[in-house]
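Shown here: the complex without one of its protein chains, the others still in place.
Take a look at chain A:
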Amino acid sequence: MEDVLFNLWFSRQTHSLQDLRQAAVTSKVFVQRDYTSGTICKFQTKFPAELESRMDKQQFEETIQTLNNLYAEAEKLGGRSYLEGCLACLTAYTIFLCMETHYEKVLKKIAKYIQEQNEKIYAPLGLLLTDPIERGLRVVEITIFEDRSIGSR
């Protein structure tokens, strides 16, 4: 799956498709969840050692922090979520059949954000972020590709 994603990613770049197809997956880094604030979805911002040679620590932390903020927004308890919950209860929860929940809307935002990050920052460095929702919100998987002729950016 990653290969397909990766290939499609680069179809927009100036690299030749052959180069990209030949890029092999060197390794994968997994950024685990940070449970210190409870069960909310939050990822550790600690910079993995394997990425030290590939990218800037600041950039990585910023990406993870933005993701954390987005997830916090999805799970935020406030007037809006309570209203949604009460309305749902009154309609015996059938409202979920026609309405998209706030959480789902934020997840779409997150998917878009990850796509942008991949396009702008990670792909040129030979990295690929996988949306955590595809891993059950357990990890942020970063695939490290072989750094070949990806010199021109």
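Definition applied: a residue touches a chain if its C-beta (ideal position, glycine included) is under 8 Å from a C-beta of that chain, and two chains touch if they have at least 3 such contacts; residues count from 1.
Keep in mind that, in the parts below, contacts and distances are computed from a predicted model.
Asker: Could you tell me which of "Protein O-linked-mannose beta-1,2-N-acetylglucosaminyltransferase", "creatine kinase", "Palmitoyltransferase" or "COMM domain-containing protein 6" is the UniProt name of the chain missing from the displayed complex?
Answerer: UniProt lists the chain left out of the view as "Palmitoyltransferase".
Asker: On chain A, what residues meet the omitted chain?
Answerer: Within chain A, the residues that touch the unshown chain are 1, 3-5, 8-9, 11-12, 15-17, 28, 30, 33, 35-39, 74-77, 81-82, 84-86, 89, 92-94, 96, 101-104, 107, 111, 115, 118-119, 133-139, 141.
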